[in-house]
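One protein chain omitted, others in place.
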């Protein structure tokens, strides 16, 4: 990719103005996207997440974050200005507790049958899920860091399948 | 902090059920929060952001992301389940282009006069801003990574001011 | 249905985690759902609804509630966490005033052409319509009760048509 | 209350037009409202809720419904046309499983410090929570009925405290 | 006002970046704004509005538009990017049918007690109300024109009261 001809950004028209790209003539197809991200906790906060006070059911923080991720993914086109609205046909959310590094990993899978992909839906769901974990734990730790939010996989559409070369899914 | 008495999570009641904490008796005060995050680009994508095709105005990607961050921050209590709604009195968004590491850094400042803090508003704004950058550049690069989303500073409220010990603001 | 093998809940995956079920491979078909509900008023409140003060147009409370029901039905997938978003092709709302029991009955019909049903849209519309009636009359009566919100009929989809055995439509 | 002078409806102006009542001159005060409702299940569905398949954590249906109730309550002024927006300071949701009648009872408590009450927030939260239970169980039972959605208690404001004469809280 | 020193736009910071202005130190005060607008109909469409077919209640189009205006005004800060969220204390909507010019005039009054004005809420409500009239009549006339949407009056705040010199209210 030469620096004198940088790739064009399709979210802008020929005059460089932002628009919502025309996908009307694209074929509807099965689309899938998987996104992942993590939140880094301190050891004490990770312990609180694993052994919550008051005998509360383990995993409740994650249960709330799962619902937030699903609800957030459904709001993607309202949140990301140039993102097309599309009817999601599937959303699932998985968590992994990485005790060695005291991190929580989230993985969101989104699907649709449509004219455009669902990468943003998966990524938005992952971000909202992680923000919800931050919110629920921030009374005991404000130093948590959301990290490594990225696309793992994308299937469907003209450009075909894509796997992130840098990362395997935890699934 | 002993492992046998992990700190309690105030987003759960005495039975361990999620709730929206009662802040009715807290004093209203001036609140401020600053959050930061970054998106890691490839060198070619960073060049495209700096020198967009078609003579489009430099910084337009960031202009769209700024508005998305502001709009997203205002949706925080609808997105984060246990977050209190509150009327923001100020939102600002700054970007820094880190050419050495080909990263874009976002910093969101949120303020209110109210009974609870605006950390989640600042963090949500930063996340939505970074997701919007991803969306606008993903046609040329799907490997971008959102990183280091965290709180830098929090002022106001009973717990007083807090500065993240690990990070200075870019401002 | 034996008690030792309770039916599985399809809103949970094999690990018992909540998800939005995958409907991507279901056939799109004409879908219809009819839901009904009622609000029980005191005799005096029912009279106020029938003969409003100040010569206001009879039925205005119901006119507002009709719009609220339609608008609410369109928000269903944002309100019900595991509900799929889908583009409704029709919504209608009917009211019946039951003077003998001083109740207002609402009936909402929802349609789509899609991969999943519209039961939740009809039920949510009915609920929001009844809540709106409560809101508009609560200055004179806080004891009103919303009752008998249920599905009357469901057409379309693999499971075919279903009629509630306990209730006839008022239509 | 004589039938010849029915009480006036304050959601209409002197010409009988719907409006959002002016509360600008009311005093801000601590406000509380408690609403309750129930969903009637069949015995088999109640058993599925109590003993879900696949060893999924007991109460997960209720965990999702709790978050939906909280999120829904925060959307009240967007859903109920003449309802004032106000910043809730507290929301909590409790469930009771009534094994004798195979019903689930929901109770939502809402608070604010403001110029108008939070009855609609509590009632809307209860309705959305019950609709969410319906959604999650409807694959095994479409005949469930939402019942007895009503206000139990209201504190604060000029009209003072009010207790529903017909019903005790389950709390 | 000299062309060499155009007035500064307070929706931009010192670097010319869009932000949501800081109103945290402004005094809360009673605020009022009145906005007006109109929709120009053809004579035949105006007649249809005045004498709807099927004996439907006169004014129903306007009844729906009134609710849309109120609901839309409450969404203002979600729609207008740099607009502060604030809790409205009052909204009312009036219509006038101008038979001579076959126009419908809408007038929206908004109030709050807060740190910033409600001009945008009144103007947004008027616009959404007029768009709703367009929507309901467009099957018979696509040539309608929305006109003269403007602020009539603004009270409260540091800048004090303001009356549009070009227009009287219809109230």
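Each chain carries a letter (A, B, C, D and E) given by its place in the written order, and its residues are counted from 1.
We adopt the following convention: a contact is a pair of C-beta atoms (placed from the backbone, for glycine too) under 8 Å apart; a residue touches a chain by one contact, two chains touch by 3 or more.
Only a predicted model underlies this, so the values are computations on that prediction, with no experimental measurement involved.
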Displayed chains contacting the withheld chain:
A, B, C, E
Absent-chain contact - pick from C:17, C:112, C:132 or C:164
C:112
For the chain left out of this view, which of E:23, E:67, E:94 or E:113 touches it?
E:67
Residue ranges of subunit A at the interface with the undisplayed chain:
13, 17-24, 77-78, 81-82, 84-87, 114-115
Subunit E positions in touch with the non-displayed chain are 1, 3, 5-12, 14-18, 37, 44, 47-48, 51-57, 60-61, 64, 67-68, 71-72, 75, 78-83, 119-120, 123-124, 127-128, 130-132, 134-140, 142-151, 154, 162, 164-166
Missing-partner contacts on subunit C, residue numbers
30, 63, 66-67, 70-71, 74-75, 87-94, 111-113
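By our rule, only the chains that are shown with their structure count from here on.
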Select the interface copy of A-D from among B-D, C-E or D-E: the correct pair shares over half of its contact pairs, counted by residue number.
C-E
Mean-CA-position distance for subunit D and subunit C (Å)
15
Sites on subunit C at which at least two other chains make contact:
17-18, 57, 60, 64, 67-68, 71, 78, 81-82
Assign the assembly's chain-to-chain touch graph to one of these shapes: line, ring, star, complete, other.
other
Contact pairs between chains, per stated definition:
A-B, A-C, A-D, B-D, B-E, C-D, C-E, D-E
